[in-house]
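All protein chains but one are shown in place.
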């Protein structure tokens, strides 16, 4: 895959959908549902594991998690494309906003929300 | 951001968490919950809209969706890092698997699952 | 099932878990994940259907949806029990709050959130 992963994925998914005449199903509403559905399948991998177990997954669980992560990324990229959102830029912007919301001095070692720091 | 969006994001998030001593909270189990929670917030943007409305979002809804997409990507990249999964490769592998599961001739114009094609 | 569905379900699920020594897995955190995972499976039933199609499900899809609704209810009741929350009372309280947030005169025919009415 070319250097720019996300743009390459976007183009590949765009072609994949066009070849199958799937644009008709790929409304942002439907893609958001598909993304959330895959996120739900990801939860199923971890729901009965302790946090410690989740940090050391057996091979079968890791393969299942990897597969779900891929599904989430594919729908995320497809949805970003459908909405005309540049995901890399959006993520960079959010990270910058989070750096302001969660200054190191205040956020260090706590999981409190920025509204409660 | 350097060409390789996902690796650059991974490194930025790794530093962001380390500076705040957040690795202790970032178990794969917890990150999967956070990712799914953001996917749920994404649903809230679209739940009462028609598909047609979702294809032409007003500026405020588009901004909200962009923000949630960014949150999903940030947690997805962080989770991939926590699990040692290369997201770009995983997505490429899944896309290749989908191309076999959904041959154009059979999948064209239908949303049936590959198990029912 | 006795008149009071929710209490009867709560007691049945409590016994089901105790007999299998599953209380150890049924932390509120884990049950919330399981509930959200089932809600994700519910999305999969509807994600590619139009709203009109979702109002007239084929038998197979209706059976799948019914099964997922049951799973969501079972985990919801189990989680309510784990937290000591009376679901019927909580729902009644929320409905009363919604009646105030969404007065008929203002909310009629719109899906706007109460904060935007």
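Annotations for the structure displayed:
Labels A, B and C are assigned to the chains in the order they are written; within every chain, residues are numbered from 1.
Going forward, a contact is a pair of C-beta atoms (placed from the backbone, for glycine too) under 8 Å apart; a residue touches a chain by one contact, two chains touch by 3 or more.
A quick note: this is a predicted structure, and the numbers were derived from the prediction, not measured.
Under the touch definition stated at the start, the shown chains contacted by the missing one in the entire complex are A, B, C. On the side of chain B, touch with the chain left out of the figure occurs at residues 25, 30, 33-34, 36-41, 43-44, 46-48.
Where chain C meets the chain that is not shown, the touching residues are 1, 3-6, 9, 12-13, 16, 19-22, 24-25, 27-30, 32-33, 35-36, 39-40, 42-43, 45-46, 49-55, 57, 62, 65-67, 69-74, 76-77, 79-80, 82-83, 85, 87-95, 98-99, 102, 104, 107-109, 111.
For chain A, the residues touching the absent chain in the complete assembly are 29, 32-33, 36, 40, 43, 48, 50-51, 111.
What we mean here is this: only the chains that are shown with their structure count from here on.
If you sketch which chains touch which, every chain touches every other chain without exception. Separating the centre of chain A from that of chain C, both taken as means of CA atoms, is a distance of 25 Å. Averaging C-alpha coordinates per chain places the centre of chain A 2 Å away from that of chain B.
Shared contact sites, meaning residues of chain A that touch two or more other chains, fall at 25, 30, 33, 36, 39-40, 43, 46.
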